[in-house]
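Questions regarding the structure given below will be posed in turn.
With one protein chain removed, the remaining protein chains of the complex are shown where they sit.
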Amino acid sequence: MSSTDAAQTGLTIEALTKAIDAVVATIVDHASELTDLDMAIGDGDHGLNMKRGFEAVRGAAAKIAAQTPADALKTIGTTLIMTVGGASGPLYGSLFLAMSKAVADRPIDLVVAAEMLEAGIQAVQSRGKSHAGEKTMLETLIPVGAALTAAGPAADPAALTAALKAAAAAGAASTVPLRASKGRASFLGERSIGHMDPGARSSELMVGAVCDAFFAPAP
Amino acid sequence: MSSTDAAQTGLTIEALTKAIDAVVATIVDHASELTDLDMAIGDGDHGLNMKRGFEAVRGAAAKIAAQTPADALKTIGTTLIMTVGGASGPLYGSLFLAMSKAVADRPIDLVVAAEMLEAGIQAVQSRGKSHAGEKTMLETLIPVGAALTAAGPAADPAALTAALKAAAAAGAASTVPLRASKGRASFLGERSIGHMDPGARSSELMVGAVCDAFFAPAP
Amino acid sequence: MTKKTPAKPTANVGIVIVSHSPDVARGAADMVRQMVGTSIPLAHCGGDPDGGLGTSVPAIMAAIEAAWSPSGVAILVDLGGAETNSEMAIEMLDDDRRDLVVICNAPVVEGAIMAATEASGGARLAEVKAAAEELSPA
Partner (left out) sequence: MTKKTPAKPTANVGIVIVSHSPDVARGAADMVRQMVGTSIPLAHCGGDPDGGLGTSVPAIMAAIEAAWSPSGVAILVDLGGAETNSEMAIEMLDDDRRDLVVICNAPVVEGAIMAATEASGGARLAEVKAAAEELSPA
């Protein structure tokens, strides 16, 4: 969607499908980076987990193409829950399920999208019994949600893309000096400091892919 | 040994070997009874554990036959420790090791035997961090030790046999109404009440076999 | 159409063991069976959907189904992801089942044995959970 389209007709399933494809591609491309990050402070499976989950989402492409965006988000959430195999499955799965629910039969414009993301972030926090500052995916998601909310209904696509990507990158980078208090990285105590959280990085990748799919000028 | 022999020359390795054979035989004969008792309030392996342990002792018969009684007791203890595979292994093993140590190069008469048994019982208590009243083998061993000590240096063999067997039987029976507070049976809480402790029963069997081997009139 | 025999209301609580490792889950189930025989419904699962170390929501849901009891099901889990996936699996159950399934805050192996021993005595779900959670470590 361009921001203009979005304000008028809302997000289409075609645009969402394009975004899904982009997310799957970036997760697959960066699987070994994510695994390496998880190897440093976790069990070294985040890349594999995400790859398995998003390849399953890709496998559901035909089903998704025939759905409304809200139902498609639900399919994504359920698919991730059923296939990821790590803590990130229910967390990202709950994010998408809550986003789906927040649509509430409205066309998805930037304002609705911001509400959806905020609802998704709430769901991650409930599912993970976690909050900002614990060195998790929330370090990326929360500032991205705030930036999207701040952008308002008629943001310029290029500026919005820049703002969201910057928020995501800063959020992921902010995990490096943090000490983990949730997830496996918390077992390391002080030694979790100095490494980027794998989930924060996967969130950054997803945000970038979605922005590019939605807002990048056609090549 | 007859009590008279014991007072004069002490326990011989021949007498001890005979006792070992008798213990092995009774444990093998009663393996399924012990297993059934352990199935009711434990994991159902006490018979198998004891059988494995005492068959290994039987396998060491040639070595034992060439040893002093003290060294033979040490061989028995070590063999049980290495082969039983359940908590009873280190417990009975420690009993025999402590009995061996308590010999202290003396001929084994009834007084020394009583000292040895008391030392063995102490070792079981240290190894098991346990004491009388917890529904374990100690319910049998402690009254048997007391009866042997009370018998004095010149007890009549038949009377002593009767006293030790009675103490063992009463001790094992006393476990039925007890609630276990050590070992697996303790997991059952109140439900451990009403069953005989398998270790108390195996101790009773061993005491009976030893008495018969040492004191029974030759057939 | 076959009719299922309605389970008696006094059925023993079921136990589900969820570990990241299929071996741990199977071995813990063996230890439980050794203690309580077939007196309780018991199921276990371990491994991510590809069989690697991890857990799987559909496998947990199937295990809950396999260990189902009208008196409820207590789940034992090892680490974070197993707990999160088990919570998710519970939420995906039908409404009338969801409230009869609890996750024990207890070690997976030791907790499974304590919970199962308690369940085999006919204890209620809350008592089974409490028995597992009372465990001083080891």
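Should a chain be cited, it is by its letter among A, B and C, assigned in written order, with residues numbered from 1 in that chain.
Heads up, the rule we're going with is that a residue touches a chain if its C-beta (ideal position, glycine included) is under 8 Å from a C-beta of that chain, and two chains touch if they have at least 3 such contacts.
Because the structure is predicted, anything quoted here is derived from the model rather than measured.
The hidden chain, counted over the whole complex, makes contact with A, B, C. Among C:16, C:45, C:77 or C:90, only C:77 touches the chain that is left out of the view.
Contact with the chain that does not appear here is found for just one residue of B:47, B:128 or B:171, B:128.
The chain not shown here touches chain B at positions 43, 45, 48-49, 52, 81-87, 89-91, 93-94, 127-128, 182-184. Take chain A: the residues that touch the chain left off the picture are 39, 42-45, 184, 187-188, 191.
Against the chain not shown here, chain C presents residues 19-28, 30-31, 34, 46, 53, 77-79, 83, 104-111, 113, 133, 135-138.
In the analysis below, only the chains that are shown with their structure count from here on.
Separating the centre of chain B from that of chain C, both taken as means of CA atoms, is a distance of 40 Å.
Measuring from the averaged C-alpha position of chain A to that of chain B gives a distance of 67 Å.
Chain contacts: chain B has no residue touching two or more partner chains.
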